Structure formats: C-alpha cells, structure tokens
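The complex appears here without one of its protein chains, the remainder shown in place.
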C-alpha cells in the first residue's frame, strides 16, 4: 500500500513479534527504536485490539517524526517521555495530533478489521510524500493514556515495575529505567533475588543489568532468564536499594 | 540475487510463515496481498515441494503484475479469480504464461533444491528490469489447478469450505467468501456452532466475521480461536443459512 503511494519509500520492519493485543509491549518496541531513525521518519504502530470500534485512528507529530496508529495508549509513553503530554492525556502544547478522517488519505474500501492496511499505511504514505499533518483530519486535543503499571518509587526507596518484553535470548526487560538505580541496588524478579547490577551479559550466571534500551533487564549468561525464572510479560520486578 | 540484477529494486517480504509444502496456504497469502501492490509488480511465490522434479517453473502475466514460481497450483486461484483460467487449467485468452527455460535468465549453476534462488529470483529480476515475458521461455497453454477443496454451496443452501490459514492472533481464516452469506447465517467450525456474523473482533467472545481479505474467519475476542477450538489448516468450516 505504501509503495503504491510513494514509490521508492524506505520501509523498515521493526517487529511483528509483540504479543497479540499487547499494547504495552508494542510501546516498548517503538520506544526501543524510534530515536535511531532520521527525524523525518513516519512511524507506523498497529497493535490494535479495538480495530473497527469507536477507538480513533490518529497521527501525532513529534521531534523524532510522526507516529501513525490507533489511539489506544500505544504512543502515550513516547509522547510522555518527549514532554509533550500531561498525565491526564492532554497534549501540551496542542496542535500536534489529528484524527485520520480524510477519506482521500484512506483506501477506497476500509475494512472493519485491518486499519493497518486501509487507514494507517495510506496515511503514513501520504505524510511521507509531503502532505501537511492538518490535511489528514481534525486536530485532537487529548489522547488515551494507558492505566499506569509504569515504574514507581516508594517512600522506602524501593522501585516497583514489571516485565514489558522477553527478547529473542530470553532476557526479561522491565520498564524500570537504569538511571533510577544506584550501584548497590538489588533486583528481585518473580520473587527471586537476581543480585546486583553488572555491566555485560558475561559477568555472572543470573544477572541484572541496564540493557541497550536504558531499562533494567534480567538475563542468564548464555541462557534464558525467562525460562529459568519462568518470567512472562506483566510479571513484577522490584529493586531494593541497600 | 535480485539486487545483483536490478540494483535499487524495492523488495517486499510478504510472508515466510506458510506451512512447509502448504500450497493452499501460500495461495491464500498471495491472494491477501497482491491487489494492494502497484500494477507493475513482479510477485514471486515459492511453495515448492516438487523442486527439482518434472514440475515446470513458470511466469504468468496478469493485470496486477507478473507471478513467478512453480507450476503446482500456487497461482491458480488468482488466475481463476481474475477470470483468466478455465477450471480445466486452460489459460483463456492464451499467451500470458511462459516456462522459465531461457538459461540467460537463470543463475549459471541451478541447484536441484532451491529454484527460488536459482530460477525464480533471477527471472523476476530480469522482468523487473524490463525484458519481455516472451524472452523467458516458450508459451504455456495450461497450468496446474489444485484438486478442489474450495468452497461449495449445496442445494439446501449450506456452504462447505475449510480453514486455509491461522493468523498471528489465532484467527482461523476459511476459504468461504463473506459475500456468499446473508446476515442470518450460522457458522460451524470443527463441529461447533460459532454463531452469527458480526462486524468487528470486539463484539462477542467466539465470533465469526468477514475479515480483511473478504473471507469468513472465526475469532475469539482478545484470544485465540485456533487454540480454543483446536482448529488447524484444512479443518472443515460450514455455513448454515436459517
């Protein structure tokens, strides 16, 4: 669909491996990648369990490019970390989000179940060929923010988060920023003390480290932490400072 | 291989997830996608259990581009739905299919087990750089049509088909066109009544709907129909009109 509108477009598949309907994992995958793309990139994200219902199709312009997809919280973590969103969901400053309503930037027939093909891909392609954001549809002032299971710091200094991704190697990536921890932190995953932070995967057997995305992850050297600790997306990760 | 012949070619991977030797699933994947490509696309399909035997390597020119691959029935459903093939396998009008015999459009060494690399990819690349179809080899008047397990309508109004694809979400896609059904149809999969047709995935628990490919599929909202009903490619799907 994209190449039919913008012949020669550079299309990069980031991942098709997010768990079905797993918006949090989709957000994580986008967050891992978007900063490394040229600033004029159009990012398309389609984790879309509500496709065909009342959820809005949107585009949000940011310093790292325009994000196109469903308004279900998928892009909220990125808009938040870019400082462009209040926790209530109000975009601040306003004007950078639109609803994809213009029929001229959709396929002629829009199915009820595949807006990735019928709405998001053509909208992204028209943006890539240079049409202004405002031509896609009316401005949207608020976007959906997912109910927070994000990391939090308690008064006793402990940090609480969850596993947001299991990678190809079985490393369990949490949503806890490595920058929140000091060198003496102890990481606890699925109720088991993993130990102190290390620098690389080769330093011990069961280790915790700040991974390449800047987030704390749990790993087993040359093995699978997910298998060994029976970890899944959504499991609790805690950090105790001592 | 393609980029060595046509530097800068746009190459799009549709899927590598068809079941091994599953020609029907390969046909379905091609059918899902080909209409959305520019009309000058070269479509390469390599589900090729008979590679290296007497089955012919072919190219078939159609309004949506040229299809390149083995003559084992993989492209027949598309040629049929384009109205260019009789059920006997005779192409009508003739002249749009050739056998890939010209050694100048093959790799210098052709293996017995990987014609995707040695015959189909170079043929597609030469077509993409503009050589005429006739330069690939002699005209072929008939192509192979797979033994039909396609959908049929019985005298009592019931429709019989089969599962042709289980998607990433566990949705079971049948080969029954949604356009054959009226609004009161009841879908039965693996002997279990799924219920009436709905519009989107969010309308019930176990649902049947016309999916984005225009075919009837069985889905579980936020779950896997394939797991819940133990559905597999090849299983029977029936539609009873009431």
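Order of writing sets the labels: A and B. Residues in every chain begin at 1.
Operating definition for what follows: a residue touches a chain if its C-beta (ideal position, glycine included) is under 8 Å from a C-beta of that chain, and two chains touch if they have at least 3 such contacts.
Given the structure is predicted, the values throughout are model-derived calculations rather than measurements.
Of the candidate positions B:39, B:112 or B:183, contact with the hidden chain is made by B:112. Across the entire complex, the residue among B:24, B:51, B:140 or B:164 in touch with the chain not shown is B:51.
Residues 1, 3-4, 7-8, 11, 13, 16, 20-21, 49-53, 111-114, 117-118 of chain B touch the missing chain (whole complex, contact as defined above). Within chain A, the residues in touch with the undisplayed chain are 10, 12-13, 36-38, 168-170, 199-202, 209, 211-212, 222, 224.
The definition used in the following text is that only the chains that are shown with their structure count from here on.
Centre-to-centre separation of chain A and chain B, using mean CA positions: 33 Å.
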